[in-house]
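Omission of a single protein chain aside, the complex is shown with its protein chains in their original locations.
In this document, chain identifiers A and B correspond to the written order of the chains, with residue numbering beginning at 1 in each.
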Amino acid sequence: MRSYSAVRYLSVAVLIVLTTTVAMGQTVARRPGELVWAIPYDPKTFDPAKVDEAASEQVRYLTGGVLLRVNRQTQRAEPYLAESYTISADGKVVTFKLRNGLRFSDGSALTSVDVAWSLRRVLAPETQAPVAQEFLVPNAVTVATPDRLTVVVRLAKRVVGVDHVFDEIAIEPANRSSTGRVTAGPFVMAEYKRGQYVRLARNPNYWRHDGTGAQLPYASGIRLDIQNNHEQEIALFQRGEYDLIEGLSPEYFNVLAHKTPQSVRDLGASLNTEQLWFNEANAAPLPEFEKAWFQNRGFRVAVSQAIHRMDLVRIAYSGHATPAFTFISPANTVWHNRTLKYPHESVSEARQLLAAAGFHMSGAFLYDSGGHAVKFSIVTNAGNAARARMASLIQQDLSQIGIQVTIVTLDFPALIERLMHKQDYEACLLGLSNVEPDPNAMMNLWLSSSPNHQWNPSEKTPATAWEAEIDKQMTLQATSAVYRVRKQAVDRVQQIVADEQPFIYLVYPNALDAISQRLVGVSPAVLSPGLVWNVDSIRRKAQR
Amino acid sequence: MRRRVAAGILLALIVVSLLAVWTSKYGYAYQDREMAMVPATAQHWTGTDELGRDRTVRVAAALLIGLGGAAAAAAITTAIAAVVGLLAAFSPAPVAGVLMFVSDVFLSLPWLFLLMMARSLLPLTASPMQMAVITFLVLAALGWPACARAIYSGARTLRSAEWVIQGYASGLRTRQLVRLHIVPHLRPLLLPQFLICVPAFIVAEANLGALGLGIGEPVPSWGSMLMELDNSALLAQSHWVYLPIILLVVVLLLLESFTSEETHA
Partner (left out) sequence: MLCVAAGTILLVRFAPGFFADEREMDAKYAATARNEMQAAGTQTLSEIAVREVKGWVHGDFGESRQYEVPVTELIAPRIQVSAWLLLRGIFYGWLLALCAALPVSAVRKGGALWGLPFTLLLAMPTAALATACILAEMGGPVLVLALLIAAREFKFLRSALRGTWSSPHMLQGRAQGLPLQALIRVHILPGVAPQLYALATLSVVTALGALVPIEVIFNVPGVGQLAWAAVMNRDLPVLVAVSLLMAFAIGVAGMLSGQKQTLEAAA
């Protein structure tokens, strides 16, 4: 009797709770012809000139009309709003010829006046546009408009790969900056619900037509869901709610590959690198003997030789990565140094190097000449599973040569503070992402005076001869107009880095994407945005 | 009787875990890199984890560390809550007000930042075991305020109960009264609190891993193993990933029958 009522009580309660909660967790309904994917956080701004993080950059890419667009497959700038362009022999004068009959999304004409206004706005110091720095001396750049279709940009200094810079400057109607609501790109801003989604609508006056003369873009709009839970993103992709995922992690790639092999693509090595480096800064709050280890070339090379990169690839990335020995990935065919000589994996050679550098083994542990046990910590960021697995593997690899490693995961702001402001760390395992294939974009990583010169930031004068040599070669490649000279300089830098190992390169994670089988016209590329770089030609097949 | 059986099983579990850790030819850190994420084999009874480490040994070691740490921390935090709650209940109103105010303020502050500060004060090379001890102590120190209020309310009702008044009348001092009457009557509040804190602390330890606290690699952490259950990619690979949560449920049930029988005895 009593047990009967017990069951009844419980089942009624369970039923009530279940029925009232099932409907939660759904996304907004998709509109016909709309493309949908996720971005990890709210864009900070919709003003194309003020973009300073990746989510805003993606919105600018989808909405902004630019003079030149970099083809993500060929990695070359192609005419976009400009019909043609020329760069003078000294590299200081860029002349654009606009297409005839261009219009903004609101129907008004787009002329050289609008282009000049948009460029000047980006260059003006009060705008604080991050992209302005790429002109080196932005306030000395002048913009002239001889006629309504011609724009002449005069630079004070030669800028290597200046055509790529114009890929990041959206042209807006003169004196009417609109935070993306009036654009000359394929889409315009339509609706923004903070924390939920950004909705873009098709630009009815977009300039491009396909081969049959049909107006582009094909898609009626785009919804970018603000979503940073991967489980949810994968589940929604599998349900057909999302059309694509750019940059899958290896474990989720495998899950999707198992269920729908046709929907995933492994594009091979990306431009990004994963690396380990030691804190070599003299000002670091570390004991002197530790600084001596980290500043010792033999020590760094030995560590590099003791790490089994193939195991990192195989176990940490389940095969979806490529072993790395230099900062330029083989995906970057133009600049990768194919004749690079790098220290090969060898535990015995590592032991010899350490012995030559004054270290000795006692029992299972390594000691330096002063009798200090060699132990240090590797800091890394929390939340990257593959990186965490790499850290554990490296910990084990280094124990083979007697080095004791502790692994500390920190949240990003705390990690950055240690790396950039306090230099209070011993070694760091982190990835650097490269969006631009031209090595000139890595200037502030390699110049010894730069705050982003991670292993020893903001040096007043280069601490070592090889850092001075890197400075010299990097400056050479930034000022020369001759490809052969630049390539030689960059190859030289790659060789110095391989010899000295200030960054111990580990792997290039592969570019892993998922694309709905409904999409037509996607042409995946390694360069960001790799899946939607030709967004105006991407179409979603209607549901049957 | 049941209590004794539960205690026996719990003890057996601990002994088996100790044996597993001591007698295994693989240490919990040994990576068999050719055997990552394999299912159960003769070599690895419950398979291996993503890095090819033997799961049996890791789960056994995690059980010992986690159970010891979390149970101790849960006991400490429950004790602090009881002391604060009772102190407030048997003090004059202003003191009680201040104590409850402190615990409320305590609850509203973002302690995450204190944990971050703690991490930045500790040396980066602190060993995983030192970090484990510190983490569980920190958890114990921060876990009490929510329960303190419940105990305060519970104790206040008891204070005005007839038999307590009678106790006062018959000359019992407050301290005796608390020991003899109040604490036994608060047991229905204290025991569940303790039982709830154990799994909560085990998981919290793993969550703090993101801030650089918690048990560091390669020492196995029960919490991290439980946290793996939110990764569908991993769940798809082996059923043995459920082993840690099954063991936790078993341990909790044992702890429960071990402690709850007392009320009837």
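We adopt the following convention: contacts are C-beta pairs under 8 Å (C-beta built on N, C-alpha and C of every residue); 3 or more make two chains touch, one makes a residue touch a chain.
Given the structure is predicted, the values throughout are model-derived calculations rather than measurements.
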> Which one touches the absent chain: B:M37, B:L213 or B:L226?
Replying inline: B:L226
> Of A:V334, A:V435 or A:A481, which one is in contact with the hidden chain?
Replying inline: A:V435
> Who touches the missing chain here, A:T86, A:Q128, A:S346 or A:Q517?
Replying inline: A:Q128
>> Using the touch definition from the top, which of B:V95, B:M117, B:I165 or B:L180 touches the missing chain?
In response: B:M117
>> Suppose we count only contacts with the excluded chain; which residues of chain B make the list?
In response: 100, 104-105, 107-114, 116-117, 119-120, 146-147, 149-154, 156-157, 160, 187-189, 191-193, 195-196, 199, 203, 206, 223, 226-227, 229-232, 245, 248-249, 252-253, 256-257, 260, 263
>> In the complete complex, the non-displayed chain touches which residues of chain A?
In response: 2-3, 5-7, 9-10, 12-14, 16-18, 20-25, 41-42, 44-45, 52-53, 128, 130, 133, 193-196, 225-227, 229, 231-232, 235, 239, 410-421, 430, 432-436, 441-445, 451-452
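Methods note: only the chains that are shown with their structure count from here on.
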>> Could you list, by residue number, the parts of chain B that touch chain A in their complex?
In response: 29, 31, 33, 36, 50-52, 116, 119-120, 124-128, 209-212, 216-218, 230-234, 236
> What does chain A use to touch chain B in their complex?
Replying inline: 231, 234, 251-252, 254-255, 258, 311, 314-315, 375-377, 379, 382-383, 385, 388-389, 391-393, 395-396, 406-411, 414, 425-426
